[in-house]
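Missing here: one protein chain of the complex. Every other protein chain is in place.
This part shows chain A:
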Amino acid sequence: MTDQPDGSRRMLTQRRNVLKGLAAAPAGMLVPAIARAAAPATSAVNTTGLAVTDDTVTVGILHSITGTMAISETGSVEAEKLAISQINAQGGVLGRKIKFIQEDGASDWPTFAEKAKKLLVGDKCAAVFGCWTSASRKAVLPVFEQYNGMLYYPTFYEGLEESKNVIYTGQEATQQILAGLDWVSKEKGAKTYYLLGSDYIWPRTSNKIARKHIENHLKDSRVVGEEYYPLGHTQFNTVINKIRLKKPDVIYAIVVGGSNVAFYKQLKAAGIDLHKQTLMTISVTEDEILGIGGENIAGAYACMKYFQSLKNPNNEKFVPAFKAMWGAQSVIGDVTQAAYLGPWLWKLTAEKAGSFDIDKIAAASPGIEFKGAPEGYVRIHQNHHLWSKTRVGRARTDGQYDVVYETPGLMEPNPFPKGYQ
């Protein structure tokens, strides 16, 4: 699964050159010739009645800015706005400036569906960047398919989905899990695993994949426990006692939201030192650590594709630009970075397709490469997910991660993994 994409060597060299170029001459390098040339006629780039004029193109941003999910989704909104303003500063897309209409999903799934429909039917948005939870995506998916819209969805999620009308810029479950388990098995010699998570589809599906991988692909390894807790659960003492009893080599935790805070604090209070006990999570980004507190989670490993501390020229420009726009205190987690990719991928696709038409965008998407991604080079797969690396980071007390491992090649997205279902 870690197969290099075809022609990888050539691409790597290209990428290196591009990165060098990027370091030398910032923004300008990325603007394709077409954007500087006279903008193509509106009738040529928009045959389906989208909101495109001679100098603007309208897109939608659809996240929760109120309600329980607001705290998680704010980063995505900020990243998307940053990307849009950077693209506009470089001349826009197909010679047109991007205008955005922001709608509030209000952490409420029917509201997401209602607003998605408004953005597509009422505002004729050429693309929509949005959604965060799987539930909100499931709610808007039929709307995007029915009214033929294009959604760029940023969150890592459980997979089991593929749509012509969605580009998944986050990882599906196997991209986040398999390489991390391989690493912990090899690096730490881990044999026993204790799986736990919040009780909904993403942790359950992810743990299912993790269990299959542990039992079928890792030598002599087994799962010694698997448990789920309702969303918002705050009493983890029982499971912590069980963990002490079973002494697993690895605690594999997919706890989300407010439960995280209780879980890591109680682990620490119970005297489990994460510098000695290996804990691996796929649900804690830098954003969550703000709530948990760096001192409570320091030592834990997280599997992501992006960490704010990543060292590469793209990221070294992205992080300051983000902070300049949204404040020096802001942190950037995995999903925020994935949200930043959305507008850029859409721009590149529109320029390749030479059109804003949804069908042409959908058809042109596979194979689109974005070399300016803060996470490094990414490419859209035939199945509308991204090829991307898996990285393992170790939490520091200051709330950042040290990257301790990254896969040598890009991981192939595989939303319907055979043998893992």
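The definition used in the following text is that contacts are C-beta pairs under 8 Å (C-beta built on N, C-alpha and C of every residue); 3 or more make two chains touch, one makes a residue touch a chain; residues count from 1.
The rule is simple: contacts and distances are computed from a predicted model.
Visitor: The chain dropped from view, which UniProt name applies: "PTS system, cellobiose-specific IIB component", "Spore germination protein", "Sarcosine oxidase subunit beta" or "ABC transporter urea/amino acid/sugar permease"?
Guide: Options "PTS system, cellobiose-specific IIB component", "Spore germination protein", "Sarcosine oxidase subunit beta" or "ABC transporter urea/amino acid/sugar permease" narrow down to "ABC transporter urea/amino acid/sugar permease" for the missing chain.
Visitor: So one chain is hidden, and I want to know which residue out of A:P230, A:G327 or A:P408 touches that hidden chain in the complete assembly.
Guide: Touches the omitted chain: A:P230.
Visitor: Considering the complete complex, identify which of A:N88, A:Q102, A:N148 or A:T192 is in touch with the unshown chain.
Guide: A:Q102
Visitor: Which residue among A:T58, A:S72, A:Q86 or A:T111 touches the omitted chain?
Guide: A:T111
Visitor: Please pick, from A:V121, A:A270, A:A324 or A:V404, the residue that touches the omitted chain in the full complex.
Guide: Selected residue, touching the omitted chain: A:V121.
Visitor: Since one chain isn't shown, list which residues of chain A touch it in the complete complex.
Guide: Touching the missing chain: residues 65-66, 102-104, 106, 108-111, 113-115, 117-118, 121-122, 134-135, 138-139, 141-142, 146, 158, 160, 199-201, 204-205, 208, 230-231, 416, 421.
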